[in-house]
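Take this structure first; my questions come after.
Of the protein chains in this complex, one is absent; all others appear in place.
Moving on to chain A:
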């Protein structure tokens, strides 16, 4: 398909990029382009001005706050995945990055862009089916359509589109902070508030003003994350989105009780899913498979399924129990 005509501007500074987008109503930032160019060509998104931010000096990784890391928004996935401080302090995040997409795409895709990537829901991507995310009020084709891969957590009657990111799953478990600069100045958004559930407005995915640019992602110091892991279950062995993925960082004390736990799930939610209920069910309790199973049950108590995706609940629960059992053993 041929892309509609666009106007192009290559920003030389953050201020210039923010001013260019915020002063033009139909504009968008262009980072790695792995989602944006794809969706432009599919006519799913239709900005008339692209503001290229690839030249901005935001590719750094630097230490912050006694052991945390600040990741520049234009740092590429492949570089972040292999950065020694990421591998050492947050191995589960490194694994999540390397299990996403392909090496070519990881070389292109930026961390800021990854936070803004769009769902792979085929009704969203086809550019014509009713879709409340693409065209508010038009309906949701996935509710009664082919929805084997659609979300079971965080859904609404308006949208059940799955959030596709792997690394965002790690970042919600780590309580990362999204830093932005926009027309109204700087902002810091706790990552769980950055990803909005569809509710009645599926087209609004982030609390970002038009022209507000992600400039960095802060990952706090977290000793338990040094043994974190990310496991991804999918239909083929590589280069595929998750059916279910699990990020875990757990510390069990000498008595065999769960002392610390960060647990998050990919592939099952409309947003990268922090498993708060499972965490609360396990903290202070014995680290046993029975308790892991009870915690997984709690997490999925409100799951909303369809005949095609109800297998995901069993699948995800087993994935949680298996992962935590392997970490414990």
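The working rule: a residue touches a chain if its C-beta (ideal position, glycine included) is under 8 Å from a C-beta of that chain, and two chains touch if they have at least 3 such contacts; residues count from 1.
Everything below uses one rule, namely that contacts and distances are computed from a predicted model.
Comparing "ABC transporter permease", "(2Fe-2S)-binding protein", "L-serine dehydratase" or "Arginase family protein" against the UniProt entry of the hidden chain yields the protein name "(2Fe-2S)-binding protein".
Only one of the listed residues, A:75, A:93 or A:108, touches the absent chain: A:108. Within the full complex, the residue among A:38, A:175 or A:192 touching the omitted chain is A:38. Residues 1-11, 13, 15-16, 18-20, 22-23, 30, 33-34, 37-38, 40-42, 48-50, 52, 54, 78, 101-105, 107-108, 181-186, 237-239 are the ones on chain A that touch the missing chain.
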